[in-house]
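A single protein chain has been removed from this complex, and every other one stays in its place.
Chain nomenclature is as follows: A and B, assigned in order of appearance, with residue numbering initiated at 1 for each chain independently.
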Amino acid sequence: MKHPQLLFKNRIPGETVFFDGYRKSGGYEGLEKTIKSMSPAEVTELVKASGLCGRGGAGFPTGTKWSFFPSDQPGPKYLVCNCDEMEPGTYKDGVLLRTDPHQLIEGMIITAYALQTPEAYVFIRYAYEDCAQNLERAVAEAKEAGYLGKDILGSGFSCEIHVHRSAGRYICGEETALLSGLEGRRPNPRLKPPFPAVRGLFDRPTTVNNVETLANIQHIVTGGADWFKSLALTEEGAGTKLFGLSGHLEKTECFELPLGVTLDEIVNEHGGGVRGGKKFKACLPGGASTPYLAANHLDVPLDFTAITRAGSRLGTAGVTVFDEETCMVAVTLNLIRFFARESCGWCTPCRDGLPYVAWLLEQFEQGEATEEHLENLRGQFRNIAGRSFCALAEGAMGPVEGLFNCFEEELVDHIKKGRCPFK
Amino acid sequence: MVNLTIDGKEITVSKTATIYEAAKEAGIDIPVLCYAKKLLPYGACRVCLVEVEQMKGRLIPSCTTPVTEGMVVTTMSDEIQKVRKTVLEFLLVNHVIDCPVCDKGGECDLQDLTYEYEVVTNRFEGEKFDLPTDEVNPLIERNMNRCVLCGKCVRVCDEIVGYGSYSFINRGFETKIATAFDRGLNCEFCGQCVSMCPVGAILPRPFKFKARPWQIKEVDSVCSYCGNGCTITMGVKDNKVQTIRFNDKIGVNDGNLCIRGRFGYSYANSDDRLTTPLIKKDGELVEASWDEALEAVAEGFKKAAADKGVGIISGARLTNEELFLLKNVAKAIGTENLDHSGGECYKGVTEGLVETLGVKASTGTFPQVEDADVILSIRSDFYETHPVFGMVVNQAVKRNEAQLFIVADKKGKFGKLPNAETLLHKPALEVNVLNAMAQALIEDGSAVTDGVDGLDELKKSLADYAPEKVAAATGVPAEQIKAAAKALAGANKSAILLAYGLPYTAQSKEIAVAAANLAILSGNVDKEGSNLYLCGEKANSQGAIDLGVIPAGSGQGAQQMLDAAAAGSLSALYVVGEDMVTSYPDREKVEKALDGAGFVVAQDLFLSPTAQKADVVLPAASFAEKDGTFTNAERRIQRVHPGITSPGEAKTDYAIFELLANKLGAGLSYTGPAAVFAALANEVDAYKGVEFNAIGAQGVVWGGEELKAATKKVVPVKGAAAVDGKFVLLTGSALYHSGTVSTHAKGPVAVVPEAYVEFGSEDATVLQVADGDMIKIKANGAEVQLKAKVDKRLPQGVVFAPYHFAEAGLNKLYKGEAAIAVEVSK
Partner (left out) sequence: MIKEFIQGLLITLKYLGPGHTTTVQYPRKGHRLQPSDRFRGLHRLVPDHDREKCVACYLCPTVCPAKCITVESAENEKGEKYPKVYKIDLLRCIFCGYCVEACPVEAIEMTGDYELANYHRDDFTFDKKRLVR
């Protein structure tokens, strides 16, 4: 590999590394160092300095999020790991947990120490049963080794990790909906404020972090903030990122690459180029809820800030590539149908608006669309995004936004020809 | 306080307000569908979006966003208009447009907004829902095709009522509101969901197709059932109470009602109402004119007064004015034998509280309970006797995290609340547990003793009630007793609640004294915001006590009158608004008394079993026909307004008393209820200075928000011994009924049509009893048959039966004991 590997340094395709292997590669040294020589506040400061941004999609600076957490408040507090990876085109967390589950456990213990939360939950997608079993084994092993449970390494700090299998639904990935689900309620998103850091799980202070975010923590602790920041290829970025490649590529795998790597490098070098030697048309750079990047964006470095300037979001970095023979209207319709089905049904724009957008796109695909439908679609995009209760509808409008940004002429083409030009 | 600008208007509001509330205060209207004043913020419908200058670029939901200093809000712009219109179009995609047949038409929020935003066509094509309607139950009809998924019904049922019969099911476009397993509704039928629904998805079934909202005249009055004194707004058309309308603007209940208040109005419209006076001739009651009847009554009373005397027993659902006139009638007859409500159950107030605290009423008002941090509820039935007060406790526990302790002989809804602990004792041992709590306070030295009289005697008598000892006798763990006592003493604001009423005649004074002792020792009496509540069963129980409709001087009480009449030493009985045969303890005695008294006059709405035994029956009027005042359990004097006129020749008790007094030659002549109230205010100290016509929508609380205890005297009180027997029967009130009147109201009867005996599930398994089995219950030499009902709230060896039903004859067994040892067989 031409780039340094952190999360995948123990990766052996088809195998899972457990305690012995993990320990051999320097595992749990970060935890020992933290617990023996650092105060909780120092860990938070270190993570803040490292510039680590949340890997779950929103890209919010992790250290800043932690600094809102009232770690000195008495009473129960919770750390929750979000492993409800249900976004189409995103599968990095699954790969990580099948490769090296102890990284997550160690990261969580360090985080729990930094936030002083005695209880931690892993909320895991029901389809990731194998990962859940890996985690349970890892938890048991860590406990046996004294890294987890009561009085960790004699420090007086105790932490329990529970693995909770979700009943599954895309909305469970929204942090407040996840908390509702974890409480045993219908996973509806909750009102913010109060933010989870104030009233989260069981109405107690809670921090929710993604699997990959937490797995990075121990590397930051062992390697230091400056080293971690220097891993990225751009100024603004920090660390590496798991890119899950899918779509019309020769190689659809998950790679660990530094932040700031260009789209061109991902597609043509790591992805082995577009399948069948066809031309690159577009891609979803970060899962189903991000606006498309087109061929003119191939030189965009993929980090959180640079990609925003190009009109999209890095999201979960699940890169889905489409070749030149793909109808982008059909792709969008497919995605919208997913979002419409997965809406929790709480707020009006999302519940009733998304099916309507799907209906409009169907009109295009069936060749029955008119100018009026085009204007309606544009209008709906404005009526739904930013008007809904949570980010689901906003994310659902990502592909529609991309459609208007990069492929409006394709929509017009559908109207002019009275059919889908790709069929 | 926070300053902000809304639509160019500068306003100052409290910092907990949302933008919507701030705008409302400033008189600016923002449309809402899912917002409700009493529910937590929700933010799902998205029609209340506004622009905030500090948060440019997106629209802000005004109903969930708290105000911040210097906020500049715009509530209307082209973009907002467009977004709101779109949301309405979305809602109308699958909403059936059946406004012509929808009873909500005319007062539907969605209809109004559709007009306001001129949604005349819909760009969106979608399928209309065709879901089946829920018409299984007789009271609440649900048509989910009309639902806008605002979630108000789900939330009110969960947050306020604490029942939780609704939830959202399915996802996305198919989301709908359903009950568990999507079956028909089977709940408490309080109808809160009906009142909250902004559209026609949940409607009152008894009102189905009866009238349009604009045809209905609204009359605010006070519910005549329990002592909570909820404001109910009658919807009147064609001289009938057609429905009870939602009204959260006035009254003590914040728009909350229970099944009786919401659906129990129909007894006023009942066809069984008496419409003419009846006189017994040759053993048959035959119709007579008012003149004849009153002549007969006056003659009869005059004769009886000259003989062995007349006894007057009244109900507590008469207005204050009527009770005052009744006292005058008693004077005119020349008798001091005057009493109400069986004469025993209210003694906790008239004797218990008077001896200890020197007051004759609850010391606080309901809103103070909401702010309490520790609540002690005595008897789990509290929720069933005063359901809307139960909702207040709910709020205190769920919203304000109050700690709730329940001293009870059965589990109840209160016990299911978070932070609630039930001190489940063996039947009839309330006093023992309360004494043990007092003893626990004395033992650990946390009892308040400054300025308390009678401490030494109390200490002596409490020596027998060490928590450990009581624990053995009652089955309540000593730690639990101690913890509850400690929490109560440590509370900043506490509330002690006790309900009284006809089915709880035993030990009424003792329990109140024990509760008052505890209130004094725990500091409840001294602390501001901490109060002791004794809540009467009937709408005007407190008024009857205030006005002194209790035996005075040499007068006999109700039970003594009955004894005397049965023994033939009382010549006449005048029974006003009470069905003694059904509701008083010991039916045999009551029947003997009615037979033994030479002359019986019954004044009632219905030809009750008591009236059937009368010599003269006078048809009276329901609360819906009366003008006057009720005093509720928190001493609030509230106005009752007439909505309809009485059927046939029936007259209000007011009119009857006036006519009768004149026949008796007393020459009563008042110009109306206002004049009577002025006269009674002159006589009753607490009511001095209250002006009838000045009693506003919120009523007047006599004695102020907090009634100061005149004395602080603890009084030793003895506990009871546990009742021996394999099965012990408890009587009491069922949530759906109140007294005997509700058994004539279609709503409550539709849900609980007849008496039943309730078994705990363990006993039911052992006895192999299932719902609906006929069960024989034997005790006190009598036997009754009741249908079985199996539930989970009764401990082993305890059965429960409600007392409301005439046919059941429960009072053949029940002679006023706190618990009755019974034999149970199939």
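In this section, a residue touches a chain if its C-beta (ideal position, glycine included) is under 8 Å from a C-beta of that chain, and two chains touch if they have at least 3 such contacts.
All values derive from a computational prediction rather than experimental measurement.
Among the chains on display, the ones the left-out chain touches in the entire complex are B. In the complete complex, the hidden chain is touched by one of B:Gln215, B:Thr275 or B:Asn492, namely B:Gln215.
In the complete assembly, the contact with the undisplayed chain comes from B:Pro100, out of B:Pro100, B:Gly451 or B:Gly667. Across B:Glu107, B:Glu135 or B:Glu351, the residue that sits in touch with the chain not pictured is B:Glu135. Of the residues in subunit B, those that touch the hidden partner chain are 99-101, 105, 135, 208-212, 214-215.
In the analysis below, only the chains that are shown with their structure count from here on.
Between subunit A and subunit B, the centres computed from C-alpha atoms are 53 Å apart. Looking at the complex, you find that subunit A touches subunit B at residues 169, 171, 186, 188, 191, 193, 340-349, 351-356, 359, 376, 379-380, 383, 386-389. By the touch rule above, subunit B contacts subunit A in their complex via residues 41-47, 49, 57-59, 61, 64, 66, 82-83, 86-87, 90-91, 93-94, 123-126, 148-149, 151, 167-168, 170-175.
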